Every structure is written in C-alpha cells, then in structure tokens.
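Only one protein chain is missing from this complex, and each of the others stays in its spot.
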Amino acid sequence: MLGLFKKYKNLKIVLFFSLLLVFAGLFLNNEYYFATASIFVINSLLITSLMMVIGYAGQISLAHGAIYGIGAYTSAILTTKLGAPFLLALLASALAGFLVSLIVGAPSLKLRGHYLAMATLGVGEIIVILFQELDFLTGGVNGFVGIKPAEIFGYSFVNLTEYYALVSVIAVSILAFLAIFVDSKIGRALRAIKSSEIAASSLGLNPSFYKLMVFGLSGAVAGSCGSLYAHLDRFISPSTFSVSFSVMMVAMVIVGGESSFAGSLAAALIFSLLNEYVRQFQELSQFLFGLGLFLVAIYMKGGIGNIGKIFPAKLERVKRSEAS
Amino acid sequence: MIETLIQLLISGAVLGSIYGLIGVGFSVVHTATGAINFAQGEFAVLGAFLAISLTGADLPHFFAVIISPIVLTLFVVLLFRIFLTRVADDALYLVVATIALSLMLKTLLLYFWGREPIGLSSPFQGKTLNIAGLMLGYDQLLIIAGALIAYIFLLFFFSKHPAGKAMKAVVEEKEIAMASGLNPALYQGVAFAFGSLLGAFAGCLVAPVSMLSYNSGGLLGLKGFASAIFAGLDRPERAVFGGIILGVIESLVVLFVPSGFKDVVALIVLLIVLTLKPEGFLSGGRKRLA
Partner (left out) sequence: MLEIKGLNAYYGHIKAVKDFSLRVKKGEIIAILGPNGAGKTTLIRSIGGFSPPYTEGEIIFNGKNITRLKPFERLGLGIAVLLEGKRVFPGLSVADNLFIGGYTLRRRKKELKENIESVLELFPVLRERLNKRASVLSGGEQQMLAIARALISSPEILCLDEPSFGLGPKVVEAIFKTLDYLRKERGLSIVLVEQDAALALKFSDYSILMVSGSKKIEGRSKELINDKRLLNIYLGG
C-alpha cells in the first residue's frame, strides 16, 4: 500500500484531496453549499484533465471548455430526450469528449505553440456556436432546461448532498487513475517526448500517438465532467462553455504550475472560493487569474506550483541580462 | 437578384475591411516579435467602448474616434515598456502574457460597460450614398476607406520608411540588426503599439455599423487572425485583402446556410489555412520573414 504511494507520488495528493472532500461533506450543512462544492469537485477534475494536455503532452488547448460542453450536452440529450440511463450517458459523454478531443488535438501533429492555440480556439468557438444554433437539440442560447436528475439503478440523486457524494466518488476515482497514469510507463514516455521530441522518436516512441492519446484521455475526462455538471444544475447553456472559460482554465493550469496535480487542484479551490466570496461580480476571479497568468508569464516562467525552481531561474535571468 | 448579390458583396467587403484592419495588427506584431497578440480583439472592443464613452461625454464624434485609439496605444506602449519587453524575445511567453491580458481586459470591459451590447452613434447614421441604385452608408464607406488607407500606409511604411525597413531588418537577423545599432525591443514595442492602434481604430469604425459587447473581442480577433493568416503573417499590408475576401465569403455564404452559422465559415477558413498552408495564400513566394 505504502509502496503504491511511493511509486505514484501524485496519489498522495489525490488522497489528501479526497480527505478534504470528506471533511467538507461533514462540515457543510446546506444544500446550496453542496451545489457549490460539487462544482468545485467537477472543476478540479476538469482543470486536472487540461493540465495533462499542457503539462504532460506539452500542448495547448483553448477548446477544453467546449469539450466539457460536449459532455454536458451529450448527457442531457441522452437522458432527457432519449431516456438513457445516467451511467450510460456518463460513458457516452466520456466517449464524445474523447472523440471531439482527438479532433481538437489533430492539428497538434502539425502545428506548434501559438498556431495550435489559435486552431484550438477556432474549434472551441465553432463548437460553442453549434451549441447556440442547433436549438432543436440543445435549446439554443436559452439553454437546455429540465435535465433529468442522475439516476442509478432506480435511485434518483435529487438530493444535492447525495449528488455531491456521487460526484466526489467518481471524480476521486478518475483523479486516482490519472495520478497512476502519469507515473506509469506511458507517463514516462510522455515526459521523454516533452523534453525532446526528436530524441524520443529516435528511441522508437511515436510522438503523434502519445500526444493524441493524452488529448483523447483528457477529452474523455472533460466529457465526464460535463455529464456530472449537467445533472447538477439540471440546466446548461452555451455561455458556460465559452472560449473565455477555456482561456480561464489555461490560466488556472499555468498559474498552478503546468504539470502539477496539487497546483491544478489548488487553482480550482481558489477559483471556487473567490467565486463564493464575491458573488455579485463573479468575473473578478477571471481578472485575478488573468493577472496571475500575466505575472507568471513575465516574472516566473514555470508557474507557482514550481515555486522551488523560481529562484535559480531568476538568478540565471540576472546573469543573462548582465551579459547582454 | 444581381442587385442583392452586389449589395451582399459590398456588405461583405465592409465587414471584411474590419477583419482586415484587425488582422493587419496581428501580422505587424507577428512580424516584429514572432508572437500572436491574443488581446487584439479586446483592443478593438476597448477602442470602440472608449469612443462610445467619449461621445457620451459630449465630445464630437471625430474627436472621440481619433482620441480613443491614441489613448489605447499610449496605454499599450506603457504596458510594453513596463512588462512585455521582458518577454519580447520569447514568443511563447509573450503569447501567454497576451492571453492573460485578454482575460483581464474582458473583465474590465464587462465591469465598466456592462453586459449589454452597445453601439456608437455617428453623425452619419442613416446617411447613404446611392450609386446606380446601390445603397452604401457613409459609415460603411468610412470603413472601406480606413482599410485602404491602412493598406497604402503599410505598403509605404515597409518598403520606403526607415522605421519600416529597420523593423524588417530586426525580424530577419536580430543580431546583425543590433550590430547595426538597432534596438530590437524598440521596434517590437512600436509594432505592438501600432497593432493595437489599428485594432482600436477598427473597433471605432465598426461600432456605428454593428453593436459590440464586452465579449465580442473573441470572435473579432479570431476573424482578424483568419484574415492575417490567409494573407500570410509575413505580409502585414495584405491582411486587408485577406479580410475582404473573408468578409465576402462570409456574406455570400448566408445565401446557402442559416445566418447563425455565418461565423462558423470564417473559423473553418481559419482551420483550413492553418492546416493546409500556414504560410498563407497571398504571401506570393517571398521568403518568410518569421
């Protein structure tokens, strides 16, 4: 057991996270707070899944919010319009997220850096426009109303406390899987590719395959998040999945440290607390994360999650500027 | 029928001129720094909103439309001097910084100007020119004129003006340029400021014709970028034509698909260019600058 934690060091963080969720569950006493807490859990998972793309595949995606939306709409349509069971819809959302994410990731085989960012931004925007315009399916700009509550083997999770428990169990399981994944053989291959694509491909690793795999995996997780979200508020609308939210998530990942589980989870927590604290102007958190991202980009190239590395990086900068 | 078609072509060219102006801003910045300014669309909206507020404070229309881009440019110059110049040599971090900037600007736009779309009321509202039965609003004429002036100016700037040549030199061989006494950061800053000036100006021109909201910047920016990349990021002045082509395609497509999908068309053009020919279609065989 302990060996497991040693081998997969991110499991410790996931364990800590699940304890936090348990404590929150014991401590909170109001349905409203359970809704907020559920959103926090969903966001944590969502941001961690984007962190995989940025931190482990070394790619950027500004369509993550859209993929989250794909999951949400898939689940809403399947359960409410077609009467599919929740668990099936959850799986279908994951599958839809997986497939669409492959499409989003496809340009990464050819494009790099900011070109890729623009391409994914374009795909994300297209998907959101489709949410708005295909109103016979999605309800259009007014949103999808009256989504069925999640139901497992006849038990309906209408009570938000119970739904919080369900969301937490699912999210923690997925997080644990991701934590094991990044320190598995595949995870190590990814790191090798990220540090040098040429060297890795000379070792027989196929960078395209691994990159797409991470996009797919991350999309599947984001799709599941969408499904969990759809059955929480039981109302979804295109604006939730806008490109701004995607940009915001990238900011959260980078501020948290681009390949840090703890950083992503912490960013999600700060985001939730901020939104809770200033309810009149929720966009404040958008501003603050924007500011955080700005400062990180300019002063510490590596994110707050890499706080230990900041100091030497600074020294090097001083040296360089002295020399030039 | 023919008349509707021509009318559509004209309105496409008008919209396209806006995309083109915004796109030129992308190319100029990319030419000098190798980066893409993700806040370009927000600069356009901010320019428009500033002008709206200025006219709201009873300043004359023309004054507002000129002052607003200038104020914004000064702001960008400061921003560049204080912060961005530290990452000006590192395209990726510069890009991330502009992504951050777009997030912050969007919040500020929402905070100060609210959620509802607003427009700029120009003195030409409703005034149209009737050329052989075709109606062309003065405001639309101004847009096309603005784009053409930008085109001619840039053509002149990069081929004749010393600063334009210097900017090209910095992009081609940064170290030799430094050895020739040029300070790259200066030209990168100038490019950045100039790009935002064009963006803000485009915003001021489009605001009388179509209402903007705090989050219009995303789509405007994407379409501007599509124009720029269609033309080839290394040829700033040609982005104007990239934009006009894009605008025309967009307005003709309305004949075939529901108008709600119009925006998708520009984005699909963007994706096609990015995947098939990222060096652009109008870039004409010249060696790429960046």
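Which chain is which? They are A and B, in the order written, and residues in each are numbered from 1.
Heads up, the rule we're going with is that a residue touches a chain if its C-beta (ideal position, glycine included) is under 8 Å from a C-beta of that chain, and two chains touch if they have at least 3 such contacts.
Because the structure is a prediction, the values reported are computed rather than measured.
Chemist: Specify the residue from the set B:Leu92, B:Met178, B:Met211 or B:Ile268 that touches the hidden chain.
Modeler: The missing chain is touched by B:Met178.
Chemist: Give me the chain B residues in contact with the hidden chain, please.
Modeler: Touching the missing chain: residues 162, 165-166, 168-169, 172-173, 175-183, 286-287, 289.
The rule is short, and it goes like this: only the chains that are shown with their structure count from here on.
Chemist: Chain B touches which residues of chain A in the complex?
Modeler: Within the complex, chain A touches chain B at residues 107, 110-111, 113-115, 117-119, 121-123, 125-126, 129-130, 132-133, 242-244, 247-248, 250-251, 254, 281, 283-284, 286-287, 289-294, 296-299, 301.
Chemist: If you look only at chain B, which of its residues touch chain A in the complex?
Modeler: Of all residues in chain B, those touching chain A are 35-36, 38, 83-84, 86-87, 90-97, 99-104, 106-108, 110-111, 215, 218-219, 222, 225-226, 229, 258, 260-261, 263-264, 267-268, 270-271, 274-275, 278.
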